[in-house]
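Note that one protein chain of the assembly has been removed; the remaining protein chains are unaltered in position.
Labels A and B are assigned to the chains in the order they are written; within every chain, residues are numbered from 1.
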Amino acid sequence: MKYLDEYRDSATIKAISDKIFGIAAKDWKIMEVCGGQTHTILKYSLEELLPQKITLIHGPGCPVCVTPVEMLDKAVYLSGLKDVILVSYGDMLRVPGTFTDLLSCKANGSDIRMLYSPLQAIKIAKENKNKKVIFFGVGFETTAPANALSIIMAKKENLKNFYMLCSHVTIPSAIELLLSNKSTAIQGLLLPGHVCTVMGYEEYYPLLEKYKVPAVVTGFEPGDILSGIYLLIKQLEEGTCKIENQYKRTVHKDGNRHAKAIIDEIYVRGDQIWRGIGNINNSGLKINEKYSEFDAEIAFGLGEININEKIGLKYNNKILDESTLCIAGEVLQGISKPIDCPAFASCCTPEYPLGAPMVSSEGACAAYYMYVKKKYC
Amino acid sequence: MCLAIPGKIISKEEKDNILMAKVSFGGAIREVCMDLVPEANIGNYVIVHVGYALNIIDEDEAEKTLEIFDELLSYS
Partner (left out) sequence: MADIMAFDNFECPLPLRNNEQILLAHGSGGTYSGQLINEIFLKHFDNSILNELHDGAVFEIGGLKLAFTTDSYVVDPVFFPDSNIGELAVNGTINDLSCCGAKPLYLSAGFILEEGFPIDSLKKIVISMKNAAARAGVSIITGDTKVVDKGKADKIYINTSGVGIVYDGINILPKNCREGDVIILNGNIASHGIAIMSSREGFEFESQIISDTAPLNGLVEKICNISKKIHVLRDPTRGGIASSLNEIALSSGLGMFIEEEKILIDEQVNGICEILGFDPLYVANEGKLLVIASSDDAERILAVMKNHEFGKDSAIIGKVTKENAGKVIMKTRIGTNRVVDMLSGEQLPRIC
């Protein structure tokens, strides 16, 4: 496939790897922010192609993993209501809330449907006018405009049965939290290429100024990631500190103005809880009150009810405890790697997950389980 | 956080007030919403995430990236 295969060429990748070996003189700790980049690194065993001096820290870029438990509980509650169809991206279905997960709710008879695109949510709403269709809209800035367009489409079509349960997170504040955490000691950043496709990368300049950490906007193919690492290591070795753009074929400095306008129109920014991490100021998007008719939280009065009480009864109040063994928060912040966790691959597996990063296939723990676990045992 | 794949626009049309395109991914054709990149034309490559085009792929920049790769190869 064009614009994919060229960046997976083995000779090219070997050449970039050799260059990295050639320039890396000191030890460096760099973070790839996006879960998709982590996935590529592990799937293609890119660490085999890097000198040991370079430590890759995996960032919190898994929107499914960081969706707060309360949102899962709200989705579970809504899916159990009469005449509701809950539609969701696939990986959200397996993530446990306080009592249960959406896949189990589906097994119990709730009408929960998986979708690949918000376009399907609108289609389902049009085809089921007697039902309330609630779209569990999660994601980072990459997915936010597409999710937002579903509200714009619903308004255009005058759909009275479409709602979004909105749980979006935004990257810059999260990166600031990580950079301010001395225990991670991140020295360089591979910025998320598709978030930057939407948002551009101007908003990262203040972070660079404050923390003096160089950054490279990086794509997702093995060739992209290795070039991104090469450019970053070169900066670190030379002592420069700027934002470079490795992913120029897709990313412009000011992003996509249509997408940014839609985000500004539909959402408001605010504080957001990241599962496993806690509250991060100014790191979330909620639906603008102008569009409150589509906001599931308002339409279903979620602010006025005790969700856990409502669904707890159904599940005999058997809480799925966030295990004390689970170090999801440390993994998401790059403080620890999944293989550092004593529960990894022993009592924490995709079948018996203790935390969200093991459930979601985008999560670092699940990726390690799939690609790395058997290297160690 | 973002699985997005490049594909080639093979046709465009407005459907129910939404700008849509048929995009080919190695021969597999999906309907993609073009509301975020209305200026894209047939023959352009776009980067697509959850059924929406996020941006036009800049073919010149893509060429330049590959030229850099070729340079690296010739030095290795």
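Definition applied: contacts are C-beta pairs under 8 Å (C-beta built on N, C-alpha and C of every residue); 3 or more make two chains touch, one makes a residue touch a chain.
Values in this document were obtained by computation on a predicted structure and should not be read as measured data.
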item: Contact with the hidden chain (one of B:Cys2, B:Met20, B:Ala40 or B:Ala62); value: B:Cys2
item: Contact partner of the left-out chain, one of A:Gly36, A:Gly80 or A:Gly219; value: A:Gly36
item: Interface with the undisplayed chain - residues on subunit B; value: 1-3, 5, 7, 22, 24-30, 48-50
item: Residue numbers in subunit A that touch the chain omitted from display; value: 1, 4, 8-10, 13-14, 34-36, 39, 43-46, 48-49, 61-64, 89-91, 93-94, 96, 103-104, 107-108, 114, 116, 139, 143, 222, 318-321, 323, 349-354, 361-362, 369-375
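Criterion: only the chains that are shown with their structure count from here on.
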item: Interfacial residue positions of subunit B with respect to subunit A in the complex; value: 1-6, 8, 16-18, 25-26, 31, 33, 35-38, 45, 47, 49-52, 54-55, 57-59, 61-62, 64-66, 68-70, 72-73, 75-76
item: Of subunit A, residues touching subunit B in the complex; value: 1-4, 6, 9, 11-12, 14-16, 18-19, 34-36, 61-63, 89, 116-120, 139-140, 142-143, 145-146, 149, 152-153, 156-157, 192-195, 197-198, 220, 223, 227, 246, 248-252, 256, 258-259, 262, 362
